[in-house]
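Submitted below is the structure of interest, expressed as structure tokens.
With one protein chain held back, the other chains of the complex are shown just where they sit.
Chain nomenclature is as follows: A and B, assigned in order of appearance, with residue numbering initiated at 1 for each chain independently.
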Amino acid sequence: MENQCNITEFVGVNPTGDTIGLVIANVDQQLLEAMKLEKSYRSLGIVGARTGAGPHIMAADEAVKATNTEIVKIELPRDTKGGAGHGSLIIFGGDDVSDVERAVEVTLKEVDRTFGDVYANEAGHIELQYTARASTACQVAFGAEVGRAFGLIVGGPAAIGVVMADTAVKAANVNVLGYASPGGGTSHSNEVILFISGDSGAVRQAVISAREVGKKLLGAMGDSPTNSQPSYI
Amino acid sequence: MENQCNITEFVGVNPTGDTIGLVIANVDQQLLEAMKLEKSYRSLGIVGARTGAGPHIMAADEAVKATNTEIVKIELPRDTKGGAGHGSLIIFGGDDVSDVERAVEVTLKEVDRTFGDVYANEAGHIELQYTARASTACQVAFGAEVGRAFGLIVGGPAAIGVVMADTAVKAANVNVLGYASPGGGTSHSNEVILFISGDSGAVRQAVISAREVGKKLLGAMGDSPTNSQPSYI
Partner (left out) sequence: MENQCNITEFVGVNPTGDTIGLVIANVDQQLLEAMKLEKSYRSLGIVGARTGAGPHIMAADEAVKATNTEIVKIELPRDTKGGAGHGSLIIFGGDDVSDVERAVEVTLKEVDRTFGDVYANEAGHIELQYTARASTACQVAFGAEVGRAFGLIVGGPAAIGVVMADTAVKAANVNVLGYASPGGGTSHSNEVILFISGDSGAVRQAVISAREVGKKLLGAMGDSPTNSQPSYI
């Protein structure tokens, strides 16, 4: 992830998900107004990807825990290069460029871990995420409660996500924070996404149960789904 | 379409359009609330696809005619795996799992027929659908009148759909129920879609006229467009 392009704003890339990390030390005031951010910051950290929203938001969640930055905005393009899901645009704000640069670096590194429970084949993908203690990236993007356990369950094509969601809530005593589908809560991606909270053991158990069902259902549509990074849940 | 994955919820797959059919016998109450369905059902049937909305909705229309189920929700992701159109998520509701399972089975089978007038090449696709007697899937998704003839005319890229639509309404005495385009009525797909009703002969004639023009226009952009299943109109 070294600077390969001799541009001050460049922090690094992670080939997983076609991810790039950038910083702006002193953002132009006219641009800042046009971006309609809720808070003004001197320095912005920017992480973008063609493939992956959950992995990048979970990675950014670790970054805000580890740095003196805030999540300014999270947007989800309909992307994945022809796949069923989202890409991402995550913007960190801080008063010092070294802070936002560090947040971007942490995010680029954490993406290796958070892609661990993304399983894909030619027919689609499933994704699972889990944290024992959510921070503000999960709060902004998913409505998670800061400091509590949080889980994310995704299936694409969306039909698989419905059954994964049902499996998850039956497997353990968890709270449903939200449900997103092609017609609402997604950017018209072909996914059903469930957001859950609860005791950390229960959330983890719900996520694991959904994973087992999701892998088998997606596998019935094509090859056995595989992850590009080691599972972390 | 046999159960290849040893999951109770699995009904079958149809490789055409990457289609999967699933059931939930007793849907979790918390999930049901999060899904914000207008009616509550004990059992859900779920059909999802990466490629195809029209074919799956027309197939589901036959399924509701043939079974004791209702259409609960139809959502259209922007998908087709890099193509110009939609995928689909169709949810059936019923009081008995055998009813919704049967609806899913009928849909999976009918998709072979309803892909018959989807013609594609490397530049895009056109799609035609026709029924002499629309049921509630066409009503929910397209505003069709139940029991009357209904026709669907799709061209992607959208420009082709405009000329197909004009050709259709000039070819026979039909009523325009609706018009969908990238900016409204689609999930930002690259399609123009016309929904028509009228006497069955007129609707069929309008659809056939649009098909001939659409095939030639799409063919001018690349190879001669082909259908993967036999034409049924």
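Structure notes:
As a convention for this text, a contact is a pair of C-beta atoms (placed from the backbone, for glycine too) under 8 Å apart; a residue touches a chain by one contact, two chains touch by 3 or more.
All values reported here derive from a predicted model rather than from experimental measurement.
One of B:T114, B:S181 or B:S197 touches the chain omitted from the figure, and that residue is B:S181. Listed here are the chain A residues that touch the chain not shown: 4-7, 9-10, 13, 18, 20-22, 24, 27-28, 30-31, 33-36, 44, 46-50, 73, 75-79, 81-82, 87, 89, 91, 187-188.
The set of chain B residues touching the chain not shown comprises 78, 81-84, 123-124, 157-160, 162-163, 165-166, 169-170, 175-176, 178-179, 181-184, 186, 188-192, 194, 213, 216-217, 219-222.
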